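For reference, the structure discussed in these notes is given below.
Only one protein chain is missing; all other protein chains are in place.
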Amino acid sequence: MPVTTLAQFSIERVEVMDHQGNVDESLMPDLSEEQIRHLYEMMVLTRQFDDRMLKLQRQGRLGTFARVMGQEAAHIGTTYALEKGKDWLIPAFRETGAFILWGTPLEDILAVNAGDERGQKIGEGVRVLPVSIPIATHLLHATGIAWAMKQKGEDAVALTVFGDGATSEGDFSEAMNFGGVFKLPVIFLCQNNQWAISVPYHKQTAATTVAQKAIAYGMPGVQVDGNDIFAVYRVAKEAADRARSGGGPTLIEAHTYRLSDHTTSDDARRYRTAEDLDPWLEKDPIPRLARYMEKQGMLDEDGVVQVREQATQKVADAVKAFEELEPADPERIFDNVFAERTPNLEEQLRWLKFRTGEGR
Amino acid sequence: MPVTTLAQFSIERVEVMDHQGNVDESLMPDLSEEQIRHLYEMMVLTRQFDDRMLKLQRQGRLGTFARVMGQEAAHIGTTYALEKGKDWLIPAFRETGAFILWGTPLEDILAVNAGDERGQKIGEGVRVLPVSIPIATHLLHATGIAWAMKQKGEDAVALTVFGDGATSEGDFSEAMNFGGVFKLPVIFLCQNNQWAISVPYHKQTAATTVAQKAIAYGMPGVQVDGNDIFAVYRVAKEAADRARSGGGPTLIEAHTYRLSDHTTSDDARRYRTAEDLDPWLEKDPIPRLARYMEKQGMLDEDGVVQVREQATQKVADAVKAFEELEPADPERIFDNVFAERTPNLEEQLRWLKFRTGEGR
Amino acid sequence: MARLNMVQAIDQALQQEMERDDTVIVLGEDVGKDGGVFRVTEGLVERFGENRVIDTPLAESAILGFSIGAAIAGFRPVAEMQFSGFSYPAFDQMVSHAGRMRKRSQGTWTVPLVMRTPYGGGIRALEHHSESMEAIWAHIPGIKTVIPSDPYDAKGLLIAAIRDPDPVVFYEPKRVYRAIKMEVPEESYEIPLGKAQVVREGSDATLIAWGAQVRTCKAAAEQMSAEKRGEVEVVDVRTLNPFDRETVIGSVRKTGRAVVVSEEPPTVSFTSEIMAQIMEHAILKLEAPARRVTGFDTPTPLAKLEDWFLPDVDLVIRETLKTLEF
Partner (left out) sequence: MARLNMVQAIDQALQQEMERDDTVIVLGEDVGKDGGVFRVTEGLVERFGENRVIDTPLAESAILGFSIGAAIAGFRPVAEMQFSGFSYPAFDQMVSHAGRMRKRSQGTWTVPLVMRTPYGGGIRALEHHSESMEAIWAHIPGIKTVIPSDPYDAKGLLIAAIRDPDPVVFYEPKRVYRAIKMEVPEESYEIPLGKAQVVREGSDATLIAWGAQVRTCKAAAEQMSAEKRGEVEVVDVRTLNPFDRETVIGSVRKTGRAVVVSEEPPTVSFTSEIMAQIMEHAILKLEAPARRVTGFDTPTPLAKLEDWFLPDVDLVIRETLKTLEF
């Protein structure tokens, strides 16, 4: 009778490529040279765009935003495992690379970050939700979307992305639970970048890994080296395949690091030491992939330069388009509140027109 | 490199006494005959009181309430592992036995359930919070109280009780996480009675056990036979000792069953089959303990009758006291809103007096 | 025509909408086999199956957040909060997302959901089960707040709410659930959102109410009429937001006197908004200051003292007379 074991669990970590760009062939995902090159280009473009945004912000042309530096592999690799146009992406606010990968015009991203709502429009046929700022709240939307896909009989997957801090919010738990109970085709991707603003991982949770939180919801959880794009892609692909075939949700912990300040309003030196940051500089996912590609003969020094310059050009074009945007019409405030303006909003619009000088 | 195991977990179930009242001596907790008799009396009293409340409710003398039938061992056994006057009890609404154990006058319980706020007063020196109806919300109060105990250097423990349904609420997760991060002296006791109104356990979570949810928060979790008062007491005592000595929180899943309808407003036959219910009728914790006591020579037939009659008398006295309660003064509505009435409330009280006929 | 109570009328509306449009789904705690704790969803799961009538885990934020996602992906979720007093965990999802997704996606993603919930006092319920916090929903931009007062309206307004392209909070006065029966057409019909209704004509003063208090006001008006103390108009607001100023304030402009009646704690309640609207749009027609009859700024009392908190016919008459005698 007395003490019996009811259940046992173990949590694994997946790595495919080491820092020098050597891969474990047995785990290497099935990606063509072209695909790998595309991933590399996307990461480089994301990095350059992120850098440029910082400059624009410092010049006062953008508002506060969250950089993605260091986390490119984590969210680009995962999103790449999905099918654009069919699958859904439900991001937080630190997934610029995923937006770029799925074709959101860079100038739209700039516009949103300049506080221009027009940048928030969603591209035709792209199943992506806008940036969601209230932490962990959007995970629930992913469950509803995943349920809808299942109900409609579409074999589409919903990928939702969030940080380590998000795992402390009630909505994280409720979403994971819904995912588990309804066996939904959803991937919960935690970009565990070790920090939630100034709060380090060990103050966020007493769990050794984020991945083990999956156990509470009866779903598989796995940790992956988030700076290893092959490992990230591999676990995401596995999770997506499982989801599509009715196997339900997966929690992926992409173990990575926020190389930048939290946002442009933050100064991480107030709370973070060089000892904490420095080791991670060497784990940068971009040179790591470049080393692999060089070793495989997919990339040489010229290639590196070429990719960089292409990115520079794209960013420059976007900045130009952004700068040429005419100022938004204040009346937009009353658009898209409801499908149709209510009498009340019509009246308030008249007040506004009076103020802008258009009334009377 | 590649796939490594980061962590392993196992979840155990503790049982001490079987249905026939035979115990595993190696696990039997250190309880005197007197203590065991006290536990038995408390369970019988709780059961009788619960029965009587049902009758009063059917007569229209009480409002809707939640019976505790079948769960007496789960919450009485746990609460008994604490020290009254020193430790804290933060209940939900299905822990009548715990209130009784800690000396809440039965007539107060009747009064509250008749909708009379005067029954909500807290006994002098008793560290118990009133019934908390919004599911899972009170778990957070337990974390704050536990933190306060730790901060003050008191070696007191906070016990908070909730149902299986509660584990789906965000507040459950947030509270567990705070418990883990701050290593608080708190015991999270889930009375897993298999049902949340009409929703069975397997629709509430995909986790095989509630106990394994502890893994998500880096704390120990254990399942116990919730109808076995010795096992319940044992795991609660262990958890309390650990908490007192700085070892932090524990999640206890008391595996039990709601023998009654959800509340007096519910009719469980709408959603629950006899096949589901019947096996549990035999697991009733009260005759089980009686069988043990009989075997040990602690109780004979006369003893059973005597305990029952004592309980009947106590319940009868309480009903009498309850019935003799003068009607509450409507002005109480304005008491205990704030420490002092605001001018606004003073004015509203004047409206009320006007209405009760006392004004003008 | 069948005589239905409000529970039956709502159930029928749900049945018919689910029949008509298979993107309509119902979800919440105990809405399936149990048919909801008030039996409002009775029979739905038997008819439409567990995929469209979903017993969810016990998590209100999730119920609403999931509904937002399902709505974005093409469904029309009707989410039940078991009692309005337990809907607060869903408040964040409503403010931060439901009311903004259309805006935030520049019209691409929309959230045609309905959050139904029983509210209000008068049934001697437990703590948290008798609240009237409609004001917090009516304040949120991008969502609509609708409250029916009788079975006929409940059916027509709910159908309109389900078909509405934007999120709607649908507060159901639980005291009315089984209190009255009335003829409710079998066929489907919509009562447009955003339209109040004059439920009794009168020229001496206007009583403004919604939900269960409409009955109180009608009874007060009838009694006053019978006692020849005045002919009082009664307006049922029906939709709090968007507010039908034309009808509600129009009546006040006509009668020159107004009493606003609700069960809310008065501070920053919907009664405040109506008073403000009267100030802005009817003051020059007033013959007496507009008055309010409300609950108190205290927690809703438990059952024994609840009656002292809720407006009743006598109180409404007394305050209306003060207005008339001003």
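All chains are identified by letter, namely A, B and C, in their written order; residue positions are counted from 1 within each chain.
We adopt the following convention: a residue touches a chain if its C-beta (ideal position, glycine included) is under 8 Å from a C-beta of that chain, and two chains touch if they have at least 3 such contacts.
These numbers come from a predicted model, not from an experiment.
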Which of the chains on display does the removed chain touch in the whole complex?
A, B, C
Could you tell which one of C:128, C:163 or C:195 touches the chain left off the display?
C:128
Decide which residue listed in B:82, B:109 or B:142 touches the omitted chain of the complex.
B:142
Please identify which residue in C:76, C:103 or C:175 touches the non-displayed chain.
C:103
Need a quick check: the contact residues on chain A for the chain that isn't drawn.
63-65, 112, 114-117, 133-136, 165-166, 168-171, 196-199, 203-205, 265-266, 270-271, 327-328, 330, 332-334, 337, 344-345, 348, 352, 355-356
Go through chain C and note every residue touching the omitted chain.
61, 85, 88-89, 91-92, 95-96, 99-100, 103-104, 127-128, 133, 135-136, 138-142, 240-241, 243, 265, 267-273, 275-276, 278-280, 283-284, 286, 289-292, 296-299
Counting contacts across the full complex, list the positions on chain B that touch the omitted chain.
88, 90, 117-118, 120-122, 129-130, 132, 134, 137-149, 151-152, 158, 170-171, 174-175, 177-178, 181, 335-339, 342-345
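As a working rule, only the chains that are shown with their structure count from here on.
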Of all chains present, which has the mean Cα position farthest from that of chain B?
A
When the centre of a chain is set as the mean of its C-alpha atoms, what distance in Å lies between chain B and chain C?
36
Report the inter-chain centroid distance for chain A and chain C in whole angstrom, where each centroid is the mean of the CA atoms.
40
Multi-chain contact residues (two or more partners), chain B:
168-171, 203-205
Residues of chain C touching 2+ other chains?
57, 59, 61-62, 89
